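Here is the structure we will look at, set down as structure tokens.
All protein chains but one are shown in place.
The chains carry the letters A, B, C and D, assigned in the order they are written, with residues numbered from 1 in each.
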């Protein structure tokens, strides 16, 4: 359904060129839920923004192709992409606090989007709006609909943002860390809601998060990104339970396992490399506990490992 | 251990037209020095409001809050005893950073509330460098502006900013919800170390139960502006007393939990029939007719209280 | 109405019955007992009649409401016999009572015009149509003052409109109640004033309606004139006059006027050096008069000869006139020990050409080593500064209110007026005072003329004024307008009753 | 556990300066504006070299000459060279106009942010006072102030600055009202930062944008206003070669001697345009977000 091929995205800044995405390849099939995980700054959000053509002005799509049902999104005219946004592909943004129109009542914002995509009367849109609010577990929807974003809690805002994105409902929902501000119960409900959407309406979901727990719960497939590259991808259970890349492993180890509060958590040593001066070899080399000589000079490409499980690491190839 | 914060029957009601939202309702709680009090609860249950009252952003509509024995609010006016003592990290890093300041300026900004001497001393470049490295930022970031960072990086900036005054009490409002696991680990480690090093006290607001479990010594569960259960982390996690706490614990998505374990969710919504019914009545899976009258906070063990008839 | 065809508005002016005059500003009060503004007189003059009127283009008077008059031996009693067929617009007769009422009213109101008639001690109604004026002293120019605008006879019925004891001032400010050929028909403030024929008037005009339209901008007036939308354009500055001459439908009237342009040299209160007549003479020698006229008025002006302008009796064509003589000026200055003189030249924006004039004076005097600092202020401020004598040099214009050299000589040089209007030069000379007094009280015109000539010789020598030029009256008038006669005493006033339009 | 500092950690660069340059360079229009203004200023400074005439020298024989090789922009009603007067006038008009607006915008920004931030009685008092000032027709007030201060060119400039303050107060205040509610201001409050520092460091930089826009647009107006005061004898006295005065005297001659008012107008337009371009650039430079 959606295929990202050879995507390179650079940012021009006065300090130099930032290679934010490098050679990204992945695809999402119909009805599939794909997760992207990775450290902060690894290019998850940029990937999502590129798909919708919403990159900042200083971004430069150096190469690549994003095909959605046969159309290359990157080549579409402004008019054409407008018909896709929201209706075909919708996105939940990472920061719910600033993603809402600050001076418009949330109900109004939501009904407008509903009206746009579902071609219904004002009254009907209002009804659907209340239903949508209820769907994302907002208590007292009538009351909240009349509130302004600044009067809502973080989680409430995030749920409104989710409701906005699901209004159409779209064929593909890109959810960029949609549940960061939600408590577990609501998060659970929202994930259920997304699952439902996926199962009943056939909506595919690209789920960006760094919460591996969430990934395990909802995603069929998982992509792990690091420094603007895909370093591992495969069936969720394969990636999470038999991680191959040392980075993926390290990520999993960093989670508090809820058992021992006295042992420090295992954070990954070192820092994400400066994307302006990518190391010649593997980007993770400097932090890797299994680093070898080749790693420092030769960048490993994403290669097939076993049943749909791809890894970009010299280690796994012996 | 002495109580650093005492809340006595504190309430915060927002009124809009005829409707009143009880963001916080008659809350009585105290936080002891050196404690890490975890505040969990449903989204919109008043966690951030709780923090706002402490930090001076919103005045309470009733009750009294004391910091080290002295009231924090006098007639809607916030009394700041010593600047930099109480710090916050907000839930929303993006809008809490001034877009026109560089990271360096942002981080040292709280020092300007201190006396000159103290500022000079804490402002030193070494100190600053050490701090930003601890939160996982780099020296080269110092001259950049907030918009140039990813969400996680911004939150680290906010944390560094809260730490710079070497406060004794920090309100952390979902400090790691925007962070990736690796950084989250770094930050949590850092917070923990700092607490040990400096004997800090935290109010840790989060909805991530494993984080809470890792960080907190004590946990309070908030539901619709009311504390429904409070107790030491151990007791609360091992022996939850309130049905809402149980639901919270069970809905935790985790790599390590057995995924097949049935999740006990909310019950079908039922309208409470009386004015005085239990606040959780609507969704409680164990509601009975007794719940039509509201339960009181009862002891359920050492330092363990819950508001439930069962 | 496409394509530059005349607007519907000029259909009116195309009619022979309508004359349209473009004036630059709206008028203030129209009450003849109050207004001192001669641009308002163009409206009031045709709406009222006076005991005597100026005769054609001359400054002499002819009978008006009064058919004849005589003056007593001592010059203190003037008796007028009135025509019996003059009627106010409401049909009531213009009689001796009305005359007495008019002047009593003016004196009682006590504004500027009262000042002109302050010499009157009493007015007597001798019979229905005979009225006499008792003066406090012999005042030969008296007859002439009666022909001026303030001599307009007002219908006593104005008292019906009296409010709060204002003697009808408020009403007359925006209405006319006279026996002239026209009466005010409509006044759209800021737009136009319309006069229409007074049916009761003795003299019925050829043009029944006259519009005085306010067009503030000269360039616009020019375009309107070219399109025939207006017949007379008052506001075209001389720099733009050239272009008018190329218009087929317009004629340019050019006559010497009695408007005199000069510089007050503050002889008592200004820079001390100015108290020395040599310095003042030097200043007069320092001006390039010819080129001044060229620059300031594109040649539309005449050099002066003495203070009394050409066209008014008392003018002396033989009088001495300074000419540009840098050497002499410098010599005089060094004799007076006034090298490195710096003088402040005060002026306002009251006259459009003053700026240029001031600049030229500044440039001219620089040649003789006098440094002139320009001091341009608001009109009202300039008036106050002049009153206080707070200047070295100041620009001034003067035009006579009545046709008598008294207007120049006595106002300017008599120390009675020291520092007052006219004598803003703060000039004082006892000999001059004596001669002027004599001239003002004699009833023999020849004797007066001789006296004035004597005074002129002295004051020219003493040079408290730099006499620059006598401005020409220049007016673009549509060729379709006939019968306009320019009377230098009635600057800006039209003899509407005698004018016609094709 | 302490994180190990990266070995290859980059030295802190003097990024601020390079950022500024980068932005300015990227903003070609700002450069255009700066070049135009620079040329005008240079021409004004080197006027004595660039033109053989004296700005106040009267040459009656050559009045109202059209543009020609000897008089590029023609001559005026007393034969002065208009080009020369424009160059010399640039010092006066541009200088005064810019300074007046700088004063007004600066003071306005301070008062407006204070008023908006504190609200309540302070706000009411300030805003009602501003209302009073604004309610006066500009000209009457400037005139009265200039008269009260005594007629001099500096005082005229001060008068104009004072008259213009309220506009900036209102603009700054309206921005402040919104900023006051923003989270970053609130967080500064929670640190216990003193109000004046909050205003200075957080409110002002974020509310400066409309002030700059208005300011760069206002300079032209200020120049014309100075001329008007000049007419009332309260500003620069003739024959000072002031642009506004040249325009206001010259406009009457537009139809016959078009060059007289037109060239000063053109220069006013060029300067105002250049300032506006620069203003946009400054706004961009001050706004870190626009550097992306």
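A few notes on this one:
In this section, a residue touches a chain if its C-beta (ideal position, glycine included) is under 8 Å from a C-beta of that chain, and two chains touch if they have at least 3 such contacts.
What we mean here is this: contacts and distances are computed from a predicted model.
The complex includes a chain that is not drawn, and of the options "Phenylglyoxylate acceptor oxidoreductase", "Hydrogenase formation protein HupD", "Peptide ABC transporter permease" or "Cytochrome c oxidase subunit 1" the UniProt name matching it is "Peptide ABC transporter permease". Interchain touches from the omitted chain, evaluated on the whole complex, reach A, C, D. The chain that is not drawn here is touched, among residues C:159, C:253, C:420 or C:458, by C:420. Interface note: of A:8, A:31 or A:85, the residue touching the hidden chain in the full complex is A:85.
Checked against the full complex, the one of C:173, C:203 or C:450 touching the unshown chain is C:173.
Touching residues on chain D toward the chain that is not drawn are 29, 124, 128-129, 131-132, 134-140, 143-144, 147-148, 166-167, 170-171, 174-175, 177-178, 180-181, 209-210, 213-214, 217, 220-221, 224, 247-248, 251, 254-255, 261-262, 265, 268-269, 271-273, 276-277, 280, 283, 287, 289-290. Chain A meets the missing chain through residues 52, 54, 82, 85-87, 90-91, 93, 95, 98-104, 112-113, 116-117, 148, 150, 161, 164-165, 167-168. Where chain C meets the missing chain, the touching residues are 2-5, 7-9, 11-12, 25-26, 28-29, 31, 34, 36-37, 110-112, 114-116, 118, 169-170, 173-174, 188-192, 194, 211, 213-217, 219-220, 223-224, 227, 229, 349, 377-381, 383-385, 387, 401, 411, 420-422.
Here is the rule we go by: only the chains that are shown with their structure count from here on.
Steps from chain B to chain C, taking the shortest chain of touch contacts, total 2.
Summarising the inter-chain contacts, the pair of chains with the most C-beta pairs in contact is A-B.
Look at where the CA atoms of chain A average out and do the same for chain D: the two points lie 48 Å apart. Chain centres here are Cα means. That of chain A falls 27 Å from that of chain B. Within chain B, contacts with two or more other chains are made by residues 92, 95, 136, 138, 140, 148, 186, 189.
Multi-chain contact residues of chain C (touching two or more other chains): none found.
Chain D makes touch with chain C in their complex at residues 57-58, 60, 63-64, 77-78, 143, 151, 230-234, 237-239, 249, 252-257. The residues of chain A lying in touch with chain B in their complex are 13, 38-41, 45, 94-95, 97-98, 139, 143, 146-147, 151-156, 158-159, 177, 180-188, 191, 210-214, 216-217, 240, 250-252, 254-258, 261, 264-268, 271, 274. Note for the complex: chain B touches chain A at residues 14, 16, 19, 21, 40-45, 47-48, 91-92, 94-95, 136, 138, 140, 148-153, 174, 177-186, 188-189, 192, 207-211, 213-215, 233, 247-248, 251-256, 259, 263, 265-266.
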